[in-house]
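Here the complex is missing a single protein chain, while all its other protein chains stay put.
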Amino acid sequence: MESKVLKPVLAVYAGLFILFLYGPFIVLGILSFQQGPEGGPQFPIIEWSTYWYKHLFGLTPPSRIAPLPVGEALVRSLTLAFMTMVTSTVLGVMAAQAFRKRFRGAGLVFYLIVLGMMVPGVLTGLGTSLLANNVVGIERHWWSTAFVAHVVYTFPFAFLVMLAILNRFDGSVEEASWSLGVSPITTFRKVTFPLIFPGVLSAMLFAFTLSFDEFPRTLFASGRDQTLPLAIYGTFSVEIHPNIFAFGVMTTLFSFALLSVYGILMALSVRRAKKIAMQEDIS
Amino acid sequence: MKQSDPIFRLDGVTRRYGNLTALDSIDFTAEDNSYISLLGPSGSGKTSLLRVIAGFEAPDSGRIWFQGRDITDLPAHERGIGFVFQNFALFPHLTIFENVAFGLRNGAINPPEAEIIQRVKETIEMVGLTGLEDRNPDQISGGQKQRVALARSLVMQPKLVLLDEPLGALDANLRERMQTELRTIRERLDVTFLHVTGSETEALAMGDKVAVLDSGRIVQFGTPEEIYDAPIISDVALFLNRFNLFDGTLKDGVFHGAFGSVPVSGARANETDVYAIRYDRTQIFDTGSTDLPGPALPARYLASEYLGSSIVFLFETEDNKTVEVDHHLSLGEPRDLEVGRDYVLSWSPEQAIVFGKELAR
Partner (left out) sequence: MSAAGTNTKKTHSFQLLAPGVVWMILFLVAPIMMIVYVSFWTQTTFAINSTLTLDSWRNFFASEAYVGALWTTIRLWLIVLTLTFIVGYPAALYVGLLVKSKTVSTVLLVLCVIPFWTSFLIRVLAWRPMLGKEGAINIILQKIGLIDTPIEVLLFSELSVIIGMTQIYVVFMVGPIAFMLGRIDRNIIEAARDLGAGFGRIFWKIIFPLSLPGVVVGAIFVSVMVLGEFATSGALSGRKVNLLGNIIVTQVGSLKWAMASVVGVILTILLGIVVAGFLRIVDLKREI
């Protein structure tokens, strides 16, 4: 009886909860169509326009509002995210592979790796810059100090994803390959890797997005040249304009494009297998 | 290599998992070009033995010799020993053709493409899978998977193939057919099969030689006939599932059991005193018969089971022990029995096998 009351009540609650998560976005989306360049980042909408989107791409006549310095920052962020993705996925796959065998100190190593995602970015960022600045005496750059700090953060995620995948992996196909005279390295390339590829893809996706959006570590460790989150952070202190909202909408769309590519890649392999199976059934 | 040369030899091979000893100092020599069944109950260490020979696991001590070479420290992929898994372990992302071609393509030998295609085709034909080359492993039946797993190993032309309960995942009909096929295929190639199984029927039917494994030790090794006719200890007799076993005491050349006291001519060393008579050597007589060939065991008839070529009659003795009598139909029609009636079971004493703590001579 109670469950009959409870379920609809909770359904309504879940709806409100989703609204709570999305509310700010809706507002942000609406305000990105504010009139420009006089319209501010608040209600009411003076007049609907796409001015701020044009402004973002430098298609508007020059005004007192400077365009967002996102061009180079975007390239840097993409490069950094790519470097981080490759490094942390390789490290993650290797470490998870090692964890398939029992070894002494496994618990310690596990927590050492997981620590990377547990320690707040402020601390990793501060520590890395202290080390670079005061001990090694090198300049900080997004491609050096920020990069290693990013990998410290994303490697644990890649590791955990791969650990979950490999836990469910049946090792007898690898043994079968060895018994056919195929070396462990070739076996990994030809058997293990193709079979765990969906997991690898997830690990890569995780690492890429985490790094692309990473802010606290980058703030301390990246030095002079800004990445995208730093460029956005820069606008916090000054007056904000609806161009940052338009930019938010754009990055969200970009994220969805990335997510779609991932989804398509994942679905393709599954669908191919199903298609062949169906043809077999017909014939 | 000559026919009788050993293909592989185990020299005091021991494997432990923590406190558990899976293989207890095994010495074993297998002849080339033969079919060897390795029979053992679950937990006897038979799979461990295969994995150690294959090189998936290293023994804690002892040496392994293959084709006259010490391969103990050689990794699995350099041993040239085939392995067929119970769960087949086909590569799910490759077609049947590519599964079979896998070792040729990715191994150290790397023959030319034309030869690969030639050899794969021949092997696929040999196991009767022609026409299925382009399918994926999830699109074929269990029996077909088994053949792919076999073909994948055989295409590498190994001298030794280890089969880990290869028929365990198949249903009964298919299992019998595959038994015959495995034997035929092996005979056509110059290769030794070491076939691990928990089924005594399978082991006796398939092996040129049968090794019986118990608690990490090979307790008996011989032809199926030797094992069948002369199990070396009572545990083997029990495991073969072909003997009525009676507990009792053996003293001064006389066995005292539920069927009275019988003089015995000889006994095999064993941990306990056991009297064994094969199901098909046990005969049925009416109560009060005087022309018994040997001891008399009163028993009540319970039921019969028709097995195609023979009928099994089940009896219960006074101390609630079930006794089986196997009547082969080639020996003539079985007699009619009345359920619930008492009969007398008997046998020729010289056909019994007696195991004893003391060796009566």
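Observations on the model:
Just so it is clear, A and B label the chains in written order, and each chain counts residues from 1 on its own.
As a working rule, a contact is a pair of C-beta atoms (placed from the backbone, for glycine too) under 8 Å apart; a residue touches a chain by one contact, two chains touch by 3 or more.
Values in this document were obtained by computation on a predicted structure and should not be read as measured data.
Checked against the full complex, the candidates A:Leu91, A:Ala176, A:Val191 or A:Met204 give a single residue touching the omitted chain, namely A:Leu91.
Across A:Ile113, A:Ile165 or A:Ala203, the residue that sits in touch with the chain not pictured is A:Ile113.
Of the candidate positions A:Leu160, A:Val173 or A:Val191, contact with the hidden chain is made by A:Leu160.
Touching the omitted chain from chain A are residues 2-3, 6-7, 10-11, 13-14, 17-18, 20-25, 27-28, 31, 41-44, 91-92, 94-95, 97-98, 101, 103, 107, 109-116, 118-124, 126-131, 133-135, 148-149, 151-152, 155, 159-160, 163-164, 184, 209, 213, 215-216, 219-220, 228-229, 232-233, 236, 240, 244-245, 247-248, 251-252, 255-256, 259.
In this section, only the chains that are shown with their structure count from here on.
If you average the CA atoms of chain A and of chain B, the two centres end up 56 Å from each other. Of all residues in chain B, those touching chain A in their complex are 54-56, 75-83, 85, 87, 89-93, 102-103, 106-109, 135-136, 138-139, 149, 152-153, 156. Residues 170, 172-173, 175-184, 186-187, 190-191, 194-195, 273, 276-277, 280 of chain A touch chain B in their complex.
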